[in-house]
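I'd like to ask you about the structure that follows.
A single protein chain has been omitted from the complex, and every remaining protein chain is retained in its original position.
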Amino acid sequence: METFLQVLANGLMLGALFAIVSIGLTLIFGIVKVVNFAHGEFLMIGMYLTFVVTGWLGIHPLYTIVIVAPLLFLAGAATQRFIIQPLMSARDDHIQIFATVGLSTALINLALLIFGADIANTPSGGLRTPVEIGPVRVLSGQLFILIAAIALVIGLRLFLQKTQTGRAIRAVAQNRAAAQLMGINVNRIYVLTFGIGAACVGLAATLIAPLYPTSPNIGTYFVLTAFVVVVLGGLGSIGGAFVGAMVIGLIDSFSGFYIGSDLREVAVFGVFLLILILKPSGLFGKSLNLSHVSP
Amino acid sequence: MTDTTAASLAAPAADKPAAGRPRRNLIALVLFLAAIFLVPVAIGDQFVYHVFITICLFAGLSTAWNIVGGFAGQLSLGHAIFYGIGAYAGIILMNMGISPWIGMFAGAAVAVVAAIVISYPCFRLKGPFFALATIAFLEVFRVLALHFSGLTGGATGLMIPLKLGWEWMVFRERLPALVIVYGMMLVSLAAAWWIRSHRLGFYLVATRERESAAQAAGVSTVKVRLIAVSVSAALCAMFGTFHAMYLTFIEPAAMFSLTTSIQIAMFALIGGIGTVFGPLIGAVFLVPVSELARGWLGAHALGLHGFVYGIVLVLVVLFMPNGLMGAMKRMFGKAEPERGVQAASVAATPRASERPAIGHEIMVADHLDKHFGGLHVTNDVSFSLKEGEILALIGPNGAGKTTVFNMLSGFLTPDSGGVKVRDAAGNFVSPTTPGDFAAIGVGRTFQIVQPFAAMTVEENIMVGAFHRFHDVGDAREAARETAHRMGLGPWLNAEARGLTIGGLKRLEVARVMAMQPRILLLDEVMAGINQTDVRRAIDLMLSIRDTGVSIIAIEHVMQAVMSLSDRVIVLNSGQIIAEGKPQDVVRDPTVIEAYLGKEFTHAHA
C-alpha cells in the first residue's frame, strides 16, 4: 500500500512537471494554431539561463524568474513576429512545422556550441530536500512545481476571462476574421500570446533547473511528452492540459513501476496514439477545429 | 504544397508547346546524374567517395519520402522507422548467414507491413497531427528496439559479421558501395518519376489537394495513399539495409532517430517538396556542405553544423518556400500564363435533334433523415430521378439541399433511409461510399468549388477522365476535349488556382463530365455566371441530357430552373414542401411563402 501511494505521489509530481511545461504549448497551439516544435528548446534555453544567472549573481535559482520569464517572453514574441507571422498565410501546415523544426535544430546545436555536450547542474537551493507527507516523500521543489502549475492555470484563466486583452485573445482564437472586424490587431495578439506561452515555459524552466541537470537535448525529452499532454487535454484547453498532464504522469509512474522502466515511453506514446486516432479532439476537447480556447 | 515543376518535367515531352525545352532538360538531367557517379570515381579520394555515397543515400531516401510527404502531402517525420527496419533486418539476417541482398527485401516486406499498420489509422489526421503521430510511432519503435535486446542487441547495438565481397555487400574499397547505392538511388528516382507521371501520381496529388473532390472523381483515396506509403517504406528499408552494411554497426538511437527523419524530409523541402527531382537536388547541395562542416568544423565547434542546418532550414522556409526547384523555375522558367482574359465563354453546343424519352427510375432517395446536433437537416425526404430527366432542387439557403446531395453521393450517411441507384445492368444497388457512387456512374460537383489548386486545368480534368482511362495519353486527350467543350481550352496549362470563380465553376463541371457519369448532380453551377453564359450553360446541359444522362440540379437561378427542368422539388427546413412541373411550382402558395417571397409574386403580377 505504501509503495502504491508513493508511486501515486511520484505520478502526480511528474504530472505537475509535465503540466507546467505544457501550459505554454497548449496556449500557443490553441490560439496561434501553430505546433511549436521548438517549445522544448525554449525550456532548454530557460534552464540554461537559470543556470547562468544563478552562477553569475549567486542568487537562489527561483529568483531568476524575474529575468528568465521576460527574456523568454521576448524570445517567443520574436519567434512569432519574425518566423511564424510571415508564414501565417502559407497554404500548408508543413511550412510552419518545418520552420519550428528548423528553429529547434538550430537552438539545440547553438546550446551544444556554447555549453558543450556536458550537463550543467544548477544549484538546488534546497529544493531537493525531501518532504514527508503522511506515508509518502516528495521533494520540496516538486511541491513548488505543483503549486506553481495550479497557480498558472488559475492565473491564465482569470486573465483570459476577465481582462479586455484576455477576451481579445479568446476572440482571435475563436474567429480570427471576426476579431479583426472588431478592431483587434490580430498579429499583435499572436505575438503577445506566443510571448506569454514562452514566458510560461520560462517559469517552468526556473523551477525545473534546480531539480534536473540541463543539457542541450533536455527539451526534446520534455517536449514529446508535452505534445502528448496537449493532445490528451484537448488543444488549447489550459485546464485540459493540467488534467492531461496528471494522467500522463500517473501512466508514466505506474507503468514504470509495474511494467518496467524501459517501457514507460511505450505506454505513454501508446496512449497518445490511441487518443490521436480514436478521439483526436482529446479527452476534454470539444471539437477538432481547434477554434476555441476554453480557459 | 507544391508547384508543377514535377509535372512539366514528368509530362510526356511531345505534348509540350516548346518541344526543345524538355529535350534540353532531359540532357541536363542525364549529365547531372552521370556526374554524381563520375566525379568521385575521377577524384578517387576516400572522403569524396564518402560524401557522394551519402548524397546518393539521402537523395534516395528523400525521394522515397517525397512520394508520401510530397505527392500525397502526408508530412511524415517517422520515416526513420522504415530505414531502421531495413537496417536491422539486414544485419539480423546476415548474422543468420543470409545475404543482405535477400535481407534487403525481407526488410522491405516488414517495412511495408509496418507502414500499412501505422498509416491506415493515421490518414484522417491532418498536418501537424499526422506529423506528431509519426514521431510518436518512431519513439515507440526506438524504445522497443532498445527493449528487445535479444533480437536487436539493445543499446549495445549490432555489429555485422566480418564477411567481405559482393555477396555480403561489405567492401574494403568505396567504389562498390557507390555502385550499389547509386543504382538504388536511380531506382528510387525512377519509382518517383513513374508514379508522378502515371494515374497513381495524379490521384495522389488530387487526394492531397482536395480529398472530397478526389473521392467524388472516383479515387479510392485510402488505397492510393497506402500504395504510396508502401512503395516509400520499401525503398527506405532497402536503403536502410545498404547503410547498415556500409556503417557496419547499428544501434537504436541512430537508426530510429528523429534527426534522421527530419533530415530526410528536409532535403525534399529544400530541393522542392512534391517535385520528382527536388529531393535529389536538395541532397546534392546540402550533403557536401554538411559533411564538410562536420569534417572541418566538427572537431573545433561541436554543434556548429547542426546550427547552420537549422538556420538554413528556417531561411529556406521563409524565403524559398518552393525550394531550389521553385527558385530555379522562377529564374529559368517561362513567365506565368497571361491572365485577365477570363471571359471566354462556354462553347455553343449544337443540340441533338431529338431528346430520348424519359425512362424508368434510375435513382431513388428513400425517406432520408439526417440530424446535425439538434438540427433536423433533412426530414423524411423521398423522391426519385428518372432516366434522361432533369430534376431541379430548389429552396432557401439552409433548407438541406446540399445535405441531400451529400447523401446522394456517399459523402454523408443518412441517419435513416437510403439511396438506391440502378446500375448499368439494370439492377438497383445501394452504394455507400463516395467511391461506390462514382463507380456506379454518379458524378457530382460541389457548391463551394473544390479545384485541385496546384494542378493545371488539364490535370484537374484528367483526374476525372482517369475514371474511364488508365492511360495518361488517353486521359489527356479526353480532358482536352472536355475542356474545349466547357470553354476552358485557353487555360489548359494554367494552374487551377488562377481561375476566377466562374472559371472554377466550369472546371468543376468539366471534371465531372470527363468521368462520363450516368447520373449528374450539379450544385449551383449557374451561380455567378453572366446572362449569356447562363443561356449557353442551359444549352450545354440540355445536350448532356440528350445523350441520356440523368441530372439533378440545385439551382437558384430561376431562369435556368424554369427552362431546364422537367420537374422541380422544393425543399424547406429539411422537408419537401412541393413537387411538380416548374410552371405549377412557382405558383404554389407554400413555395411563394417559403422561398420565392411575396415580392416575387407581386413582381410577376
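The chains carry the letters A and B, assigned in the order they are written, with residues numbered from 1 in each.
By definition in this document, a contact is a pair of C-beta atoms (placed from the backbone, for glycine too) under 8 Å apart; a residue touches a chain by one contact, two chains touch by 3 or more.
Just so it is clear, contacts and distances are computed from a predicted model.
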Answering from "Acyl-CoA dehydrogenase", "Branched-chain amino acid transport system ATP-binding protein", "Heme exporter protein C" or "Peroxiredoxin family protein": the UniProt protein name of the missing subunit is "Branched-chain amino acid transport system ATP-binding protein"
Which one, A:168, A:192, A:205 or A:273, makes contact with the chain that was left out? A:168
In the complete assembly, which of B:212, B:379 or B:500 touches the absent chain? B:500
List the chain B residues touching the unshown chain? 339-340, 343, 396-398, 495, 497-502, 505, 524, 527-531, 556-559, 573, 593-597, 599-600, 603-604
Under the stated touch rule, tell me which residues of chain A contact the chain that is not displayed. 164, 167-168, 170-171, 174-175, 177-186, 292-294
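Convention: only the chains that are shown with their structure count from here on.
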Could you please state the distance in Å, as a whole number, between where the Cα atoms of chain A are centred and where those of chain B are centred? 35
In the complex, chain B touches chain A at residues 1, 69, 73, 75, 77, 121-122, 124-129, 131-133, 135-137, 139-140, 143-144, 146-147, 258-259, 262, 265-266, 269, 273, 301-307, 309-314, 316-318, 321, 453
Interfacial residue positions of chain A with respect to chain B in the complex: 35, 83, 86-87, 90-99, 101-113, 116-117, 216, 220, 224, 227-228, 231, 260, 262-263, 265-266, 269-270, 272-273, 276-277, 280
